[in-house]
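Reading through the structure tokens given below for one structure.
Omission of a single protein chain aside, the complex is shown with its protein chains in their original locations.
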Amino acid sequence: MVAFIIRRFIQSLFVMFVVALVSFAMFQFIGDPVNQMVGIETSLAERAALRERLGLNDPIVVQFWHFIVNAVSGDFGISYQHKRPVADMLLERLPATLELSAVSALFSLLVGIPMGVYTGLNRDGFLAKVFLTVSLIGISLPTFLIGILLIFLFSVTLANAPAISVFGLFAIDPSVLQLPSFGRGTVVDLGGWRTGLLTADGLKALIMPSITLGLFQLTLIMRLVRSEMLEVLRTDYIKFARARGLANRAINFGHALKNTLVPVITITGLQIGSIIAFAIITETVFQWPGMGQMFLQAVQNVDIPIMAAYLMLIAFFFVVINLIVDMLYYVVDPRLRVDTGKATGHG
Amino acid sequence: MAMANPLLQVRNLVVEFPTRRGTLTAVDDISFDIAEGEVLGVVGESGAGKSMTGAAVIGLLEPPGRIASGEVLLEGRRIDNLPYEKMRRIRGKEIGAIFQDPLTSLNPLYSIGRQLTETIMTHTDMTPTQARARAVELLAEVGIPAPERRVDQYPHQFSGGMRQRVVIALALCVNPRLIIADEPTTALDVSIQAQIIALLKRLCREHGTAVMLVTHDMGVIAETADRVAVMYAGRIAEIGPVREVIKNAKHPYTHGLMGSIPAIGHDADRLEQIPGSMPRLTDIPPGCAFNPRCLHAFDRCRRDRPELIAVDDGQVSCWLYDTAAGRTTAEAKAIVASRSGTAMERADG
Amino acid sequence: MADAHTSAPGLLDPLRRFLDGDVWASFKRSPVTVGAAAVTLLYFLAAAFGPWVAPHDPFDLAKLDLLDSLIPPAWMADGDPRFLLGTDDQGRDMLSAIIYGSRVSLLIGFASVLLSMVLGIALGLLSGFVGGAVDAFIMRMAEIQLSFPAILVALLINGVVIGYFKTHPEWQVDQVTLAYVVLVLSIGLSNWVQYARTVRGSTLVERGKEYVQAAHVIGIHPAKIMLRHILPNVMGPVLVIATIQLALAVIAEATLSFLGVGVPPTEPSLGTLIRVGNDYLFSGEWWITIFPGAALAILVLAVNLLGDWLRDALNPKLR
């Protein structure tokens, strides 16, 4: 177990290094930072001087070395554009992205798994087929379009919708259901961690973005659970469990579901990475003040330090999550507890 | 043959599989009984419908397979048409089952103990502690060393043979009256097979449990069964006391099957004695399903399907034994025993 | 489940399995699938014969007239019979634009799927067959790859490629080609893992099989074995992945164009059309975004449905 963790850890370091290399290499190709840092009236001489001071004239290797050393010490330099330490800026933005990602991940799991189980159990049921087809829409529309359509419906249309009178008795004003089209509402500052989870409008603000972001994963998870269920349900041990007269609930949600979990955990683990990445789009559409939005702006403004830090952070999350996933395997699958050798292979 | 007080009665059971290429009849109108504590062996080539019969009895036919007609009675009450919940309570409690592959029969994610206790607690009102005690007891009974320790281990920590013992323990844990053992040993090494069979035999005797032992291993049958039913293409070719069937087979097919003195591990799937192979269930020939391969087949065999005819203290479905043809059982046996079909032409004429 | 996995199959095996009675029957039995297939086929044809079926050539800028821009669909008031689905902000006929756009999107889709398929299968075979350090390395790479979701990969590749051509002007590539390269590379490179893992998996399985051993014994070259024996067996799953991936690729292309890493609006793909159309969602010119959006959704939906059906149909266990 311990040996396994250590091996994992070393692999993670390797991953981080490669990512660092890749992200660093990438920046060698995008724009000229100096043009970002100074206004357009700065003279050539000044630009040259600045370039020199920034060490942009050093050999690549040297620059990379500095990059690594600083990164390890959590120093990603100063944002060219905002003239602020990138680390601070990222930390400011982290909560927004993490809360959004977490909520949408939760959303996709809590809705996706039950739907998956259902569609898996009644494979040919009508409702199951409906679920399957409808869920496809989740992956048939580009995220940004879903987001914009949601805004169009729940922010604009509802805001201007006339009150609906019910039998002339009382009137319902649709605008009470109106959802905010941008930002995260009121946030509460818990020692540097700005959370939107504690206020009503903070939660309201979460609804549309997290649905937009979670829809794709939801579809993915639901279909995964379904196919896994179908597989598991025809295994001998399920047949045997039935032959032993166990109750359906025990079989479906105990034996069957538990056996589908391993792949689900894997995929979910992998998906977290892409959730955070896809947050770039969601955050842009909903003006969600998260890292993704900051990253996109950074890309457009060639704010290299931010980009570097962001990519490193994503990779970091990924390896951490992978470690957690591996831990979870141990909890779920006893077979891995004896021979660690296999675990990584299937990881 | 009427049995005093049969535990299980199967009457004209027909199991069908609707497929895209028409409906195929996996089990075609078979009837047999199993008495209290009796071990009935069911043999036949794969696809003969043995396992299907077992599954039908315990009500676990894989859809779209279904019982098209006929009845299954347990101690006189019909169980083939019970609602799912009712049947569920019978499974494991009244009728246990053991499947072919012990390696896949156990849920890899649950400890042995958990799987035992949950079964016990489903069918009895034992407390978890009692159930656990019972589980340990059972493991000991099926000959697993250090059960107190093993009970908390997981399937992958057991060898194949050990797992099959666990499976048996699981099947017996609430003393069912009948156990359907579907190829319980085929997946195991020959060396272990004997032990498992012995164990099964012992336990069933001790618990007075009847067994429907589905296998294609004549050796196992010879070892274990009191009576044996030989199935061919979804029908019973011959059924009778195991000695009878083995020592002097009446049905040409059985005769072929018994061609050589069987030893444990002998595989009935390989039938050097009989040329050709079992027909696909979709195109069973009219008349006797065996007629294309039968050395002694004559017109009627190709025309009418033979019913089970009581011969000695067994039953056989073969026109040779049709008393209406005015042939004595001895003559018929002689024909079957003879290697040439010529004798028969005469008999027919 | 006695199917090709147990015997050494020929190269035509996947085809045979595909047209196997059961698969064909299951196809005919499911109206949804038939519909999906029809729609997909329609798109493919439209894409293939775009220039012949489209009423206008939206890529021929000389034919665009700014004064024709923003005309509503023909059936609406002040619609124009020349433009069935109306025109966009540059005076492009939406119908033609959608047809050409699907052409572009599908082209990029297929190209990137092909890329990731080839890459994935190659690496998968290598990984599964050679095993050991190579295997470990490739699988580790797969993980790293997975930690870089398509979007990031795209932004990355975009930077690299643009940068490369900036420093190598002798290539003389125009923006459209450049965009194609970027998109195909980024989408293609970010999706090879699935293929690799699948192929690796069944390679490991197949490697143990007698016939491969046998082939070893009679001294056939490993590569040959792999191709002759293993490829056909993994074709089923690969085909399924490819179908799903095609749908994903088309979506990815749209998403990327939203992030500005797409084909230029002078020769728009479906994604670019939607992105451009977005600006007009509130302004009343809904057709500029709704029609391409619908076109995209329908295409992807159809392909996904096909993929679904294929997955089930090719899975012997599910028959």
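Here the chain labels run A, B and C in written order, and each chain numbers its own residues starting at 1.
To be clear about the criterion, a contact is a pair of C-beta atoms (placed from the backbone, for glycine too) under 8 Å apart; a residue touches a chain by one contact, two chains touch by 3 or more.
We take it that contacts and distances are computed from a predicted model.
Missing chain, UniProt protein name: "ABC transporter substrate-binding protein", from among "Hydrogenase-4 component E", "NADH-quinone oxidoreductase subunit J", "Sulfur oxidation c-type cytochrome SoxX" or "ABC transporter substrate-binding protein". In terms of the touch definition stated at the top, the absent chain reaches A, C within the entire complex. Screening A:F4, A:F64 or A:F152 against the full complex identifies A:F152 as the residue touching the chain left out. Between the chain not shown and the residues A:V18, A:L54 or A:I137, the one that touches is A:L54. Where subunit C meets the missing chain, the touching residues are 60-62, 64, 66-67, 69-70, 89-91, 166, 169, 174-175, 260, 264-266, 278-285. On the side of subunit A, the interface with the absent chain consists of residues 30-32, 35-44, 47, 50, 53-54, 75, 77-78, 80-85, 88-89, 92, 148, 151-152, 155-156, 159-160, 176-178, 180-183, 199-201, 203-204, 284-287, 289, 293-294, 297, 300-302, using the contact rule stated above.
Everything that follows uses one rule, which is that only the chains that are shown with their structure count from here on.
Taking the mean of C-alpha positions as each chain's centre, the chain lying farthest from the centre of subunit A is B. Work out the mean CA point of subunit A and of subunit C, and you get 24 Å between them. For this pair, subunit A with subunit B, the centres built from the Cα atoms lie 55 Å apart. One finds 52 Å separating the Cα centroids of subunit B and subunit C. Residues of subunit A in contact with two or more other chains: 234. Multi-chain contact residues of subunit C (touching two or more other chains): none found.
The residues of subunit A lying in touch with subunit B in their complex are 234-237, 239-248, 250, 254-255, 258-259, 332-335, 338.
By the touch criterion given at the top, residues 58, 60, 62, 84, 88-93, 96-97, 99-101, 104-111, 118-119, 122-123, 154, 156-157, 167, 170-171, 180 of subunit B touch subunit A in their complex. By the touch criterion stated above, subunit A contacts subunit C in their complex at residues 11, 14-15, 18-19, 22-23, 25-30, 132-133, 136-137, 139-145, 148, 152, 156, 227, 230-231, 234, 270, 273-274, 277-278, 280-281, 296, 299-300, 311, 314-315, 318-319, 322, 345, 347.
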